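Of the protein chains in this complex, one is absent; all others appear in place.
In order of appearance the chains are A and B, and numbering begins at 1 in each one.
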Amino acid sequence: MDVVNEIIIVGGGTAGWLTAANLGKKFKNETGQSVKITLIESPDIPTIGVGEGTWPTMRKTLANLGIDESEFMTFTNASFKQATKFVNWKATPENDQKNHYYHLFTSITDAAEFNLGPYWALGDKSTTYADAISAQAQICEMGLAPKTIATAAYEGMQNYAYHLDAGKFAKLLKKVAVEKFDVEYISANVTGVNLSVDGYISSVDTDTAGRKKAGFFVDCSGFKSLLLGETLGIKFKSIKDTLLTDHAIAIQVPYKDMEQPISSSTISTAHEAGWTWDIGLANRRGTGYVYSSEFVDHDTAEQTLRDYIGPESKGLESRLIKMNCGYREKFWHKNCVAIGLSAAFVEPLEASAIFLVEASANMLCDQFPRNREVMHIVEKKFNKSFEFRWQKTIDFIKMHYFLSKRKEPFWQANKNLNTVPDSLLEILEHWKYHPVSKYDFTNVFEPFPQESYQYILYGMEFNQQLKFNESAFNMNSQAQMHFKKVQEITDYLSRNLPSNRALLKKVNQFGFQSI
Amino acid sequence: MSQKVNDLLIVGGGTAGWLSAAILAKQLQSGTENGVNITLVESPNIPILGVGEGTWPNLRATLKKIGVDEGEFMRECDATFKQGASFVNWMQPNESQTHRYYHPLNTVFHSSYNFNLSAYWLLGHAGSNIPYDDAVASQARVCDLGLAPKKITTPAFDAIQEYSYHLNANKFADFLMRHCTKNLGVKHVKANVKNVILDNDRFIESVTTDSTEHALMKADFFIDCSGAKSILLSETYNIGWHSISDVIFNDTALAMQVPYEDKNQPISTHTIATAQEAGWIWDIGLNNRRGVGHVYSSRYTSDERAEELLREYIGAEAEGLTARKIPINLGYREKFWHKNCVAIGMSAGFVEPLEASAIYLYDAAANMIADQFPRQRSTMEFVERKFNTSFKMRMERTVDFIKLHYCISDRKDTPYWVDNCDNDSIPESLQWRLKHWQTHPPTKYDFDFAWEPFNLDSYLYVLYGMKYKTDLSSNQSSFNQVKLAKKMFSDIDELSHSLASELPKQRELVEKVYQYGFSRI
Partner (left out) sequence: MANIQPIDKNVHANLKLKNNDNFIQSANSHVVPVVVHEFGVASQEFPIVFMKDQNTGQFRAIALLGLKPEENLFFDVKGWKGDYAPESLHCFPFLASQTESGSNNVILCADLDSELLNEADGESFFNDSGEQNNWLAEKANRVVSLVEKNKLTQEFIRTLLDNDLLVSQSLNIKLEGEEKFTINGLYVIDESKLNALSGDDYLTLKNKGFIAPIYASLFSMQRINRLAKLHLKK
């Protein structure tokens, strides 16, 4: 039996080091490493270093690696993320009247058990959907944190994730992987990839460390996709026809002073030809404009971003990034799997990238095929699962554009039916007359849960007609009870939660207890 | 807005018909002003199948939702508590030792989704020679001791150990009928359906019956619960049948009802399924009698031999009792929903009763239809497609799971058992998974279908109850949380002990429930 005893990860960054740490932990034994994990990272090629939003799953990921929450937050300049606030997505603002809606992490009910969606939709809509089913939007508007200093590490009074400095995050994960889980780190450039007769990768050649052999390889080499794409020839499927954006301009903005409030959510503001992200870390803001170069030139785009930032943008450096949006035809081929940008990239509208890295690393670790004989079975499973996940992610992001009532050419182009996946069109047609239901989600590994769809649908004022079937939504007293509870919780939390800034200071000073 | 759907007609009663009526009537507010009005028409002469006696835990949630009192339901349907099934001699029995394993209803302790305890059992960390079910589930011990899954003080429908019911199918249908007509606004018509009339778009418009009062019954939506006959889906629409007889060989059931020797004879806490030469015998304990039957393949044995084995199993009490022969056609429709008609029950399909999946699937189907009910014609097609895809998958998965019991057996004593392991009879989806499981235990990544009828835990119970060989020798080191695993094993042991002293005996609790019922809180 051909047994895998070494794994080589090509490339660092979040993808490489998160995978390394997880694999390292899995194979660490009292007697040492049962499977040797090596990560080869180029000292010259910079990482993309922009990904800064995460999902609540990150808390579990960090806890599993035994990383202290306070240490992590301090090291990566992290702040608490509780939502994405979509500004001006519904429609172009008139007379400077902005519009916004929230996509939150916490709701008062589990929609699969009791869906408040139709009850809100059939009501007078005097409050927004987010405000009707959750306290979190109000909490975000007030710039409050999701917990107090007395709340245990990784627990929250509201569900939360992090904004973080991706570069520093990679450094932290590297430290953990190398020092705690015995991952070997080689700083070198990969100059060649060698295949064996059966098309499996047998080794890689480097400029300063010679040839390295392994039974399994993980491609974390970013857009380059050195192993999966360049060597194994797995083709890249562009999704430019669906999601029209292809560039991003990024500017880091310092705070005016250390008292400037930190936002509780990622702010995504729609503009003429795309949208800007605005993420508040502990020590600075990260902003950027994601746009389509077909509808705006780079200079105008940069100006839009600078206008958004305001006068403080003067003198700040910008960085232009070409986004290669799409995904590989398969992510796993023979004894090589790609994780991170080497596998796929979709615009960062819902911060899905780091989440999908976590998910990939988790499935790889759980299913890791020690014998070559069964690799093709795991390959099939992995590809099927992740193709599904990427497609759903694309559908979900496209939905944000498709439902908008903005009139500019970029936005009109997004409504062109040729750019919309059939799967999305069909389900939206169904949702015109039916609430979003748990029966619409047939895969356990759906990236976005039922409630997320409702936040977007109702936030974008999707026209859902349920009146003719009103009698099917007949648990009114139960629904009212939930709505009332939201009020109570909102009152309570608004009086008892600290501001983000205040909590971060305390985290720095005291840290969170483990219980 | 296209043609509205305001009236629903269910053709056929029995468990499928009345359970669907109850679930739909509750959700769709039958009999109220803006609700969907539900009528059920059933033949006064054609008897229902009346044998399905095992259920799954989702029935509790359904009964609670439709407003049934648990004590009343149990009393009127001769029901007892079911905590799973035990499988006897599905592996080669030694001369003296029977082989037996449990498939309990509890999830594996500490949930296999987050921590794969089975790997640690495979590596011997639970102790030598401890069977899988004992190692990971307190419920196996509870069943061994003949204990009930809760106490008289436990609120209705709540569980201390996960449970469902064994019940009298005839009485259950009657009970639901009374509840539907009295409390849920369902109209009941007793008549034989004669003809089915389609409109210009080939949607069902109405049915004619032999009753003068209800000669013509119009509706906007139809549910076919007419049993294997399938008056609507098959006879009217000619929807094809996908047979599974090349996978699951059984085609006949021989059923008997066996009284208890005396009033105090213990009632089994679970279904007992004992493998035979060319089939298996079910043994279900109701309050007042047992239901015992032999499911077998006429291709591999004769009716006479099958009856002989059944009577042998029952023993002396079988004398004077008659057996009822029921031919069973295993398979399912090529589609279940066509235009404005959907089949639930035997009309939709049947996989043999080895894991009591039938009533479970009726409940699941009715719940999905109730949730997704298309109130206007124009939205029907999309729901039709969704439903068909979902239920095709559920049927396929059920077939896979049932086949699993046969194809990993080491029995070679008859051609029936040898042929059951033939790759040609094993669905590819199952073959593929079994190959992977030769070197890796099943995990949540093997079950990504959200509506999987049998989840990860169920597969683990059967696989390792049957001692499936998962060879971890080359991958032992990745199961490195031995301390945590050992703690879990000892927690389970402790829990089993405390439950043993806390829980009452099955018969004792059944008697109390019949007398006092369960409180709602």
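By definition in this document, a residue touches a chain if its C-beta (ideal position, glycine included) is under 8 Å from a C-beta of that chain, and two chains touch if they have at least 3 such contacts.
These numbers were taken from a predicted model, which means no experiment stands behind them.
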| item | value |
| --- | --- |
| Missing chain: touched chains present in the view | B |
| Candidates B:N45, B:N114 or B:T153 - the one touching the absent chain | B:T153 |
| Touching residue (missing chain; options B:Q92, B:N329 or B:S519) | B:S519 |
| Interface residues of chain B (partner: the chain not displayed) | 151-154, 512, 515-521 |
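In the analysis below, only the chains that are shown with their structure count from here on.
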| item | value |
| --- | --- |
| Approximate Å spacing (C-alpha centroids) for the pair chain A, chain B | 40 |
| Residue ranges of chain A in contact with chain B within the complex | 1, 3, 26-30, 34-35, 363, 366-371, 373-374, 377-378, 381, 385, 426, 429-430, 433-434, 437-446, 468-472, 474 |
| Residues of chain B touching chain A in the complex | 1, 4, 27-29, 32-36, 368, 371-376, 379, 382-383, 386, 389-390, 393, 432, 435-436, 438-440, 443-451, 474-478, 480 |
